[in-house]
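With one protein chain withheld, the remaining protein chains of the complex are depicted in position.
On to chain A.
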Amino acid sequence: FHAVFLLQVENVKLLDRYTNRKAASGTLYLTATHLIYVDASAEVRKETWILHHHISSVEKLPLTTAGYPLLIHCKNFHVAHFVIGQERDCHDVFTSLLKLSQPVKPEELYAFSYNPKMSKENREMGWKLIDLRLDYQRMGIPNDSWEITDINKDYEVCSTYPPEIVVPRAATKAVVMGSSRFRSRGRIPVLSYLYKENNAALCRCSQPLAGFSARCLEDEQMLQAIREANPGCPFMYVVDTRPKLNAMANRAAGKGYENEDNYENIRFKFIGIENIHVMRSSLQKLLEVCEMKSPSMSDFLTGLENSGWLRHIKAVMDAGVFLAKAVKEERASVLVHCSDGWDRTAQVCSLASLLLDPFYRTFKGFMVLIEKEWIAMGHKFSHRCGHLDGDPKEVSPVFTQFVECVWQLMQQFPCSFEFSERFLLEIHDHVYSCQFGNFLGTCHKEREELRIFEKTHSLWPFLLQRKQELRNPLYRGFTAYKELQPNTLPFSFQFWCGMYNRFDKGMHPKQCVLDQLLGCLSQKVTLEDNASHLENKLPIPDGPVPSEGCTSPKAGAAAAKAPTRPQDCAEGAAPVLSNGPSLGHQKHKESPAQPRDLGASREDGQAQHQ
């Protein structure tokens, strides 16, 4: 170990939750960033790394014959049960972890000390990898109806929006400013996604300050401008993703929802997704079910039902499907909000985009989607993930739910995503790890104040580096599937063992099809090289080689499909993927200097997931 230990405790046991195997025995180390456990009893040296930022709770349990137990719950659903011989040691570890896992100041976060030994230029390039302007360009914006404006450059319209937003061209500055005074926290209606085929737009905002009767002319004009930007449809939807009761209760506080009589040609609709507090307690219940010791099938299913978790997942998915259908089939623009428009709204807008546009199902596209709908639009990652010591009532698994919805889609459409479940888990880990700057703070303004673009690294280039291991071998390419229409009947939703029981390896399939197929794909490259190498060696290219099927152009379905067209296809779609200076491309071509820089970090990054 190169790191300096803050604490080192010998004779620590690590219990396995499910098997009755003999507990591991070894040494526990605390560094500035990680808890490291080295199993001395195993034949091969086995290390468990837990990032302090991943720790959500540390508990001291009652003394047992084996010693003083310490139970650690992590935000990535890792549960570690240590038993420490000495009470004093146990207490030391406990208090140190409490401090280390709940930093008070943002500067204490890992991202500010994380040093992957990357050059300044590469670091800056990394931040430019995702350029949202390019995504709007892809949608054809700016165009006659929509413009990208820097009206929010001084955060005068809205402090939690990015400096650049997309609004209807017809909305004047006065309309924008007026609307912003009528929307909670100034979060005015802005464009989230434009469906180019029919000009139907997906827009998002926060709830109006309507109370029982208040109106705002500019806000009404704003909605009119959005509706008129889509001349193909005479009406637009306004979707409130809250349960009706919640929205009505908000009216008493001077907030609420749009009155259909005040807005011209809108169709107003509630989609009942519960609030962050309900979601938090639902996850808590789900995790209790996952942690039960040898539950019966009934215990598990009843627990799963009572947690309500899958019901909430279905609600989010249903909402996403509704939006996508409205846009695609009814050709209607949709304006979505919840209360502040940064939790449920982010979930359903990003999900609808993912259903409508295959680009968002590629590596780069998914990164763009997260940057656009979550990071730029002010999803409060810092509060929802509890990065800093703060109000526990602000913590909620909103982003986790979105990631799960994507996973559920992967189950129904196994060939339509360029990436695999591992990519999702990787992102989910880093949302909590604070190792990269992307998810720090609550909004763009705060990230600027934290100077994360100067002081920290962006996650995305690091993930693109690992494309080979994170990709989906079954991906059929960019053009194979356009819009997805998932089945949302209850039986279409599965419990995601790979997420919530991810670290209980005993529960997972013992043989991994994904690994097998990835192995095949990398083997394929070697074999193809071998084949062409051998062919070159052969003096006269005469006659067919005994086993044909690979060379001949019409070699049947297998040969035609098997070469990983996916990647080629996606990269071939030039305007789509040329989003920012693409490190991904360079990596693909194996430019020697850069990967090494990035590669250095990898071991570190991997280590924490043991």
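Basically, a residue touches a chain if its C-beta (ideal position, glycine included) is under 8 Å from a C-beta of that chain, and two chains touch if they have at least 3 such contacts; residues count from 1.
To be clear about the criterion, contacts and distances are computed from a predicted model.
Colleague: Which protein name, taken from UniProt, belongs to the chain you can't see among "MTMR9 protein", "Immediate early response gene 5-like protein", "Guanine nucleotide-binding protein subunit beta-5" or "CCR4-NOT transcription complex subunit 11"?
Modeller: Listed in its UniProt record, the absent chain's protein name reads "MTMR9 protein".
Colleague: Touching the hidden chain in the complete assembly: which of A:7, A:148, A:214 or A:474 does that?
Modeller: A:474
Colleague: With respect to the chain omitted from the figure, which of A:107, A:154, A:260 or A:305 is a touching residue?
Modeller: Considering the complete complex, A:305 is the one touching the chain left out.
Colleague: Taking the full complex into account, what residues of chain A touch the chain not shown?
Modeller: 18, 290, 294-302, 304-305, 308, 310-311, 314, 412-416, 473-474, 476, 487, 489-495, 497, 501, 504, 506-511, 513, 516-517, 520-521, 523-524, 527-528, 530-531, 534-535, 537-539, 545-551, 557-559, 561-563
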